[in-house]
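Step one of this worksheet: look at the structure below.
Yeah, one chain of the complex is gone here, protein chain that is, but the others are all in their spots.
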Amino acid sequence: MASCYGDRIKVSIFGQSHSAAIGVVIDGFPAGNVVNMEELRAFMKRRAPGQSATSTSRKEADQPEVLSGLVNAIPELCSPCGGKSAGISGVEEYTTCGAPLAIIIRNTDMRSGDYSELRDVPRPSHADYPAYVKFGKCHDIAGGGHFSGRLTAPLCAAGGICIQILGRMGINITSRIVQIGGVTDPTLHESEILTAKSHGDSVGGVIECTADGVPAGWGEPIFDGMENKIAAAIFGIPGIKGIEFGNGFAGAGLRGSQNNDSFCMDGGTVKTRTNNSGGILGGITNGMPIVFRVAVKPTPSISQEQQSVSLSQGEDTILRVRGRHDPCIVPRALPCVESAAAIALYDAFLASKEG
Amino acid sequence: MASCYGDRIKVSIFGQSHSAAIGVVIDGFPAGNVVNMEELRAFMKRRAPGQSATSTSRKEADQPEVLSGLVNAIPELCSPCGGKSAGISGVEEYTTCGAPLAIIIRNTDMRSGDYSELRDVPRPSHADYPAYVKFGKCHDIAGGGHFSGRLTAPLCAAGGICIQILGRMGINITSRIVQIGGVTDPTLHESEILTAKSHGDSVGGVIECTADGVPAGWGEPIFDGMENKIAAAIFGIPGIKGIEFGNGFAGAGLRGSQNNDSFCMDGGTVKTRTNNSGGILGGITNGMPIVFRVAVKPTPSISQEQQSVSLSQGEDTILRVRGRHDPCIVPRALPCVESAAAIALYDAFLASKEG
Amino acid sequence: MASCYGDRIKVSIFGQSHSAAIGVVIDGFPAGNVVNMEELRAFMKRRAPGQSATSTSRKEADQPEVLSGLVNAIPELCSPCGGKSAGISGVEEYTTCGAPLAIIIRNTDMRSGDYSELRDVPRPSHADYPAYVKFGKCHDIAGGGHFSGRLTAPLCAAGGICIQILGRMGINITSRIVQIGGVTDPTLHESEILTAKSHGDSVGGVIECTADGVPAGWGEPIFDGMENKIAAAIFGIPGIKGIEFGNGFAGAGLRGSQNNDSFCMDGGTVKTRTNNSGGILGGITNGMPIVFRVAVKPTPSISQEQQSVSLSQGEDTILRVRGRHDPCIVPRALPCVESAAAIALYDAFLASKEG
Partner (left out) sequence: MASCYGDRIKVSIFGQSHSAAIGVVIDGFPAGNVVNMEELRAFMKRRAPGQSATSTSRKEADQPEVLSGLVNAIPELCSPCGGKSAGISGVEEYTTCGAPLAIIIRNTDMRSGDYSELRDVPRPSHADYPAYVKFGKCHDIAGGGHFSGRLTAPLCAAGGICIQILGRMGINITSRIVQIGGVTDPTLHESEILTAKSHGDSVGGVIECTADGVPAGWGEPIFDGMENKIAAAIFGIPGIKGIEFGNGFAGAGLRGSQNNDSFCMDGGTVKTRTNNSGGILGGITNGMPIVFRVAVKPTPSISQEQQSVSLSQGEDTILRVRGRHDPCIVPRALPCVESAAAIALYDAFLASKEG
């Protein structure tokens, strides 16, 4: 297993849905980057469960607890913060000290319950079965274990910090829902989720993410291209089954003369008139906004009866999944997608300084 | 720059379109794997240019020359082959000896020509401009340099060997064109390309790749999932702008009850009735065929007049690209997609042996 | 910064001497390996401070707190442990579940004190000065920050677990002091340390480490040799300035006829009559015990007056280091050396399974 990402920063995610804590270590942040804890908590809250009728009822405050890597932001008073000491006049700003950041999030609202049935009867389209094949009886199946969507909380802790640092460099990463199920009208997204929920069902969707302000020249040819790096991070989010950059699959249906982004000067800067390339050419950013879309599958945990098998008996059986689940993870996935993009971009930024 | 891929095997691709040679080093093949050179050449020929009216007229035999890493396949006669000595009775079989494989392909049909205009006026949707920003005046722009599609020849050399080894394990990797431009009927694909060509234009498409016979349990959670690994390799192929696994973007429009792949027993084996997941759950293979599709953009090199800028003058200008180009790279991209998938799968296979 | 080690397992160490906690994430342990917490605590206690007159008076219980990655060892009762639940009948045995292990150690006995002088006047032969150059004012200097010998506690947590797993495979890793200062007689080692201490001074030494039972065939040629891997881990321990394998520097003074280890059969097994190679040939283990020695420099923190400079004034000055320090870190370094060796060996073991 390698729940690790990055060449220049090394992001190592750990934890299971029902372990004492989940968390992340980020190795490689240069010293002197400011981290605002209030902003980080606000960012992570966008992902946290239990906030609306469209998400699971599991309550987790998702409070990030910084164990190391930050010092008080006022250099004259520099002291290790441990995530505990308050900043000056209520502003909770800390500074990276050059040592790896470690952030944990305690698991609090766990219902250990009885997972013996799930051990024997894998949930369709869940990781239960491949995890059983890979890890055997010792797999920690409770709440999905290490495969739980809950592991995106530390992803957002790491990503939220990268977003802050990139933001100070003039790079803004945003995302929006462009589709819930078959519905593209944003005013109907919530009702589509609630309809699915009312049927004991779930629904998928599509997210579009944009990074504005990325300068030209980040990313490398062939395997370390910006697309490779973003895709490798994005598929770390459970439930994502597709990614396309610029006009992606739609562009595959066009002629070159339609799809090519012609260059033009814009006040001394080279720009393109269209952005079908999504800001990336030959793996390298071209100075236009990076734009990509991801396909999020419908949550596999539904309360409807499903067909599965008993692994111990080797025979078909019926499964009814109990427990608390999101009818649609798309809204909560927005900060996760932004986080994955931010981590990939920050890693590419550091690499670009070597050139 | 890191034109390197892999954790257990390390694939390092080198070369420029007009350098003396291009090639690849593959570090990490266990000793004792048979490589059939005839098969490899046949595989690489599927990618080679100059074979039909739908591809560039550049003639490159694309003969792989093995510099190291193989020995004669008959252990009793074991000797280093250097890619030169013939095998027994015309069968050109060699065996990996445990040392890194190095394979080169000589560049022969180069027209050095005058690239000074391209240095100043970047081709729309090409890597010219970001490469200029990143590498400056020393960028080897001739023929696209390291960004040329020609660099997929060593990718196919590495992938072709992985395909042979996986094939002997019962894993078959195939691909097919599912769309050329807006056309999905296979009988009309060629004419669609020729029509674009006749207009001095190009056209994109979609490829579907399938890996049959992959056992359950390959891949890791979060960042080393099978989707992450395949995507990170696939975007190493120039012109690919999207990837989706299983039903991908279409699945995002479904309900969980429609999208979930229910399990069933099939003669003692756990299978799923549908394969919307494309053979991967939680990043790990589930024993069903791995299926993914990639979006290939239309070749940016078209002979129609295009709008660009003069980097030296800082003003808009008109560009007319000369030279030999593919009106559609989709047919030649098939073995490249299979190669990227095979490399990712073989790397995951080696990792799975550690468990 | 990359306080990360390993190719197959990824060990990521975090924390500062005075941060809330220090710790380690270990990604890549296969599921099903038993971890005995009592053994682990006993192992880590060998490194813990405050236990004798020859070590610092800082009191740290160094209790490892497992946040994730382990489940109860009895499969029938499998549940995530979080390091809290007691085992069956007092035996604290847990099992790796396949997810990354995260272990933290709280810092408790911190004396924040005033580090402003150390910020300005670097301690001779300490990391203060290069850390100031590298990290600037934000460097967390308190207690040595991330450079503190305290960071070997999480190293020992990771190493102690590898030692347990290797032990069950028949591999035993031991170490002993072969020299304290200029003294080689073990009965005089303690008095040599106390003499140095009584002078407000410190003293170095040499440790020999042996790994018995390692089978032939681990390690790789050239850069991933067993010597490369062990050395790369060992120099992660602060204060180590040299390493030699087998007879090392002494062997450099010999003839080949004296130094070569001739082979012989020993009950069906290939052995060597001598072990000048220290169990490694061509980077690969040969089945003989791995033996290496490391040079530990005298602790740089001494209470005697020393010459240094004021970084703010740019002039020479006198420094007197206050605080609690080890007069000799050699005894406490023994489990650290064993840990580094065990991590390197376990990583090589996993790689050897790919062959």
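Order of writing sets the labels: A, B and C. Residues in every chain begin at 1.
Definition applied: contacts are C-beta pairs under 8 Å (C-beta built on N, C-alpha and C of every residue); 3 or more make two chains touch, one makes a residue touch a chain.
Since the structure is predicted, the reported quantities are computational estimates derived from the model, not experimental observations.
J.: Of A:Cys4, A:Ala99 or A:Ala131, which residue touches the hidden chain?
T.: Of the listed residues, the one touching the omitted chain is A:Ala99.
J.: Mind listing the chain B residues that contact the chain we can't see here?
T.: Those residues of chain B that touch the unshown chain are 1-4, 10, 12-16, 18-23, 25, 27-29, 31-32, 65-69, 71, 75, 78-84, 95-102, 104, 112, 131, 134-142, 145-146.
J.: To test your reading of the contact rule: which positions on chain A touch the chain that is missing from view?
T.: Within chain A, the residues touching the omitted chain are 7-8, 28, 30-31, 98-99, 221, 350-351, 353-355.
J.: Across the whole complex, list the residues on chain C that are touched by the chain not included here.
T.: 1-5, 7, 11, 13, 122, 124-127, 129-131, 133-135, 146-147, 151, 179, 181-182, 196, 199, 201-206, 216-217, 219-225, 227-229, 231-233, 235-236, 238, 240-249, 251-265, 268, 270, 272-273, 276-278, 281-287, 295-302, 304, 306-309, 311, 314-316, 352, 355
The rule is simple: only the chains that are shown with their structure count from here on.
J.: Report the most central chain, judged by the distance from each chain's C-alpha mean to the global C-alpha mean.
T.: Answer by centroid distance: A.
J.: What whole-Å value do you get for the distance between chain A and chain C if each is reduced to the mean of its CA atoms?
T.: Chain centroid spacing, chain A to chain C, equals 35 Å.
J.: Rounded to a whole Å, what is the gap between the Cα centroids of chain A and chain B?
T.: From the centre of chain A to the centre of chain B is 28 Å.
J.: What is the distance, in whole Å, between the centres of chain B and chain C, each centre taken as the mean of its C-alpha atoms?
T.: 43
J.: Going by the touch rule set out above, which residues of chain A reach two or more other chains?
T.: Expected reply: 1-4, 13, 131, 134-135, 146.
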